[in-house]
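The other protein chains are all here in position, but one chain of the complex has been omitted.
Each chain gets a letter, A and B, in the order it is written, and its residues are counted from 1.
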Amino acid sequence: MGVLVFAEHDGAAVTEATRRAVSAASALGAPVDAVVAGGDEAEDVAASLAGTGVGRAWLCQGAPYADQLPEPLAERLVALVRAEGYEAVVAATSTQARDLLPRVAAGLDVQMLTDVTAIEDTETFVRPNYTGSVLARLRCREAVQVLTVRATNFAPPAADGTSPAVARLEPGTDPGLSRLLEVQRTDSSRPELASARVVVAGGRGVADVGVGELEALADRLGAAIGASRGAVEAGLLPNDAQVGLTAKVVAPDLYIAAGISGSIYHVSGMKDSGVIVAINKDPEAPIFDVADYGLVADLREALPQLLEALEPS
Amino acid sequence: MTTYRAPTRDLRFVIEELIGLERLAGLADLEAVTPELLEAVLAEAGRLADEVWAPLNVTGDQQGCSLTDGAVALPEGFADAYRAFVEGGWNGINAPPEHGGQGLPAVVASATQEMWHGANMALALAPMLSAGATTLLQRHGDASLRERFLGKLVSGEWTGTMDLSEPQAGSDLGQVACRAVPDGDAYRLHGEKIYITWGEHEAAENIIHLVLARTPDAPAGHRGISLFLVPKYLVEADGSLGARNDVHCTALEDKLGIHGSPTCTIAYGDREGAVGYLVGEAHRGLKYMFTMMNEARHKVGLQGVGVAERAYQQAVAFARERIQGRRPGGEAAVPILHHPDVRRMLMTMRAQTEAMRALALLAAAEMDVAEHSPDETARAAAQRRVDLLTPVVKAVATDQAVETASLGIQVHGGMGYVEELGVPQLLRDVRIAPIYEGTNGIQAQDFTLRKVLKDGGETLEGVLAEADGVVEALRADSALAGLGDGLAEALAALRGSTQRLLRDGADDALVPLTAATPYLAQAGLVLGGWLMGRAALVARQQGDAGSGDTAFYTAKLHTARFYMRHVLPRAHGYTPAIRGGSDELEAIDDEHW
Partner (left out) sequence: MKVLAAVKRVVDYNVRVRVRADGSGVDTANTRMAMNPFDETAIEEAVRLREAGTASEVVAVTVGDAGSEEVLRTALAFGADRALRVESDAPLEPLAVSKALAAVADREQPDLVLMGKQAIDDDSNQVGQMLACHLGWAQATFACAVTPADDELHVVREVDGGQRTVAVALPAVVTTELELNEPRYIKLPSIMKAKKQAIERLGLAEIAVDGSPRLELLGVSEPPPREAGEQVDSAAALVDRLKNEAQVI
């Protein structure tokens, strides 16, 4: 009985996405437990689940688990699900969950669901196909439901004063199939435009304020820099930053268009972005038609103010 | 920015379903074409066209070419895109395997050529001109010339040019003055050629010019012209490149369009004389040139289809996105695609383009039969059809392409007249197509006098008899009967025009010359109607067969209907002009013009 959430963490606490995965899991109508893989830090991580409603936190500690290698971890999770009779395994969509959960599902011989965006009832789910241009409704009556869920589509759990009971898992055998050699974190250098989670794009309007301000905003948000054709032609930004139908087509979670009027060509290259922000001094600029949030303002004022508002308080 | 996606599905529809792959079965020395092979070839050519060639189209227009110290700088990316095409083996697509080609039928090659032109007409001119030079060399060059030059022309490692025009010798090539003086085994050429497409560039290692010139003993006029092969770099016996020949680009034309294609003035023999080799026999140069004219003119027609397709795609994309105005009774503003007049324009563009694509590919299939059928009678019959259809494809497809590119601008409104989205380029580029390789006026004369009146209309009647069959089939289907009636009326109009010209032309040579252009336009519309009627029949069958491609065939059916109702009836409008004679044209004295 119950739902098992795979709790991803940053070495100290579970991620915000995991907290939302817990709330998604609770929609399945059964008590929610969690499993934390790691080394010594796992206990702190488990403690960070306090208030989420998780009843029990399994600690899966030891060498292969600390490196988050999928082969031993999947094997251990399959054994845990079987031993405890869990009816569902849930994780927030992430590269780790997408790596791990299919292996767990195969071990359980069930067909899993990737990137669930809505849970309609305990067996009816919605997930995107075709890069989000189609939504599929699916009924899943597998013996164990295995899902990754898109965290931003689920609210964080309401704080409830609970604290999970902590239980240690016996380590399984390490199949020794893979070793972690190196972890590289992207920090200083900006991400690739095509795959960036956040894109800050500048148009001709950037000439008013200078490219430095745009770069500062991008760095602050860990964003890639994009450009309209106007900005490229004006020599403000490099050609390989150009976003548009026949240049780069991007769909980041957040797209900030600064000083971009919003030609059809440009919009076709970014309209599938999650959230679109437009900042332009012309209130009639077509970019506002596709923006979720619009700010009519001069970039000379708006960009410094934005940077200031983003400073951690 | 203009978008272009190679219309591979439409091309397959024409080749597989309108023409039929079975028509190519049994042709000697050609690779067998299965539907799967056709799809793979078109998909991969389309990928290169879409991803590598098409994005450079606007670059070519904006940057153009420049000449510095005799060297031509191409637009950014052009040389690499050309090399990618060569490395992909696309240049030799229908060349015989013994010369390193792939031995595919001309109809398949033509489908890829439409894509190259749609993706980037200026760049596609390089292989197009090479193909003409290659054909001439293949047919008329002696073994030693073929051995030395053909392989690299087929592969595309070298490009070729066609050097015909001189300042005083345009449509009348009898005026050619370029001189060729014997010098040992070779000749030395002196003279100047103009409008040499891709006459100088560095995208290929060598450039092989095929040049019309006169030998010292030559008679005046057409009969005194010989054809010479003049390489930019001399080629040693072992095939390696030798000295730079005395061939130089002295100027580039500043043109309305195709800015990415260097149109060169080429000077031969400014210094010691350019080394040239006689191709075939002396004094037969023009004759040789005409043996490849059909192919060259056919390729210009394909250019028209390619650019028209691009104009259509761009206009549809814009019409989908541009929100403006309301439908009758509607509250909200809608994409302009939903306005009847915009739909009418788009459908006109589409219907004309589909009709001309079908006609151009059909002519290519006839070329395959004419060259490769084991049956001599079939070869001869197919060749007569090629001769008949070539001026139609060349002139009607390019005239309609100009109209289509212009309609593309119209659909865009103001955004079509400004350069931002790359729309005007298409009109500027394709505007040359009715002019070069024989103006459309010359095509009309050729069609009317040589292709129709000369054989008493027999070859044309053979084609129209097939169209009668389409009329019958359409009338046999109650849902298509109206289309059959429309086609029948148009066929009657064309037959009437032909009879009239046969009758009146016998007495007065000016009658057919005056009527030629409207007569060719009428014939083009009717021949397009024949094939659109066939498309309607195929689409109906496929629809009944419950093919998975319902939407595709439904669109084909409606496009054919539109053609029959809105485009084909224009054919009747030409009748008075065809019958009107030339009195008023001749009545005014020259000084009153």
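Some observations on this one:
Following the convention adopted for this analysis, a residue touches a chain if its C-beta (ideal position, glycine included) is under 8 Å from a C-beta of that chain, and two chains touch if they have at least 3 such contacts.
Bear in mind the structure is a predicted one, so any value in this text is a computation, not a measurement.
Within the whole complex, the absent chain has one touching residue among A:13, A:207, A:251 or A:290, and that is A:290. The chain that is not drawn here is touched, among residues A:5, A:198 or A:227, by A:198.
Considering A:61, A:96, A:228 or A:242, the position touching the chain not shown turns out to be A:96 (whole complex). When the missing chain is restored to the complex, the residue among B:39, B:403 or B:420 that touches it is B:39. Chain A residues in contact with the hidden partner, per the touch definition given at the top, are 69-71, 74, 94-96, 98-103, 105-107, 109-115, 124, 128-142, 152, 175-186, 192, 195, 198, 221, 253-254, 271, 274-279, 288-297, 302, 305-306, 308-310. Where chain B meets the chain that is not shown, the touching residues are 5, 8-9, 31, 34, 36-37, 39-41, 43-45, 47-48, 50, 52, 84, 87-90, 93, 102, 548-552, 555.
The working rule: only the chains that are shown with their structure count from here on.
Touching chain B in their complex are the following residues of chain A: 229, 244-247, 263-265, 267-268. The touching residues of chain B, counted against chain A in their complex, run 1, 3, 54-55, 318, 321-322, 420-421.
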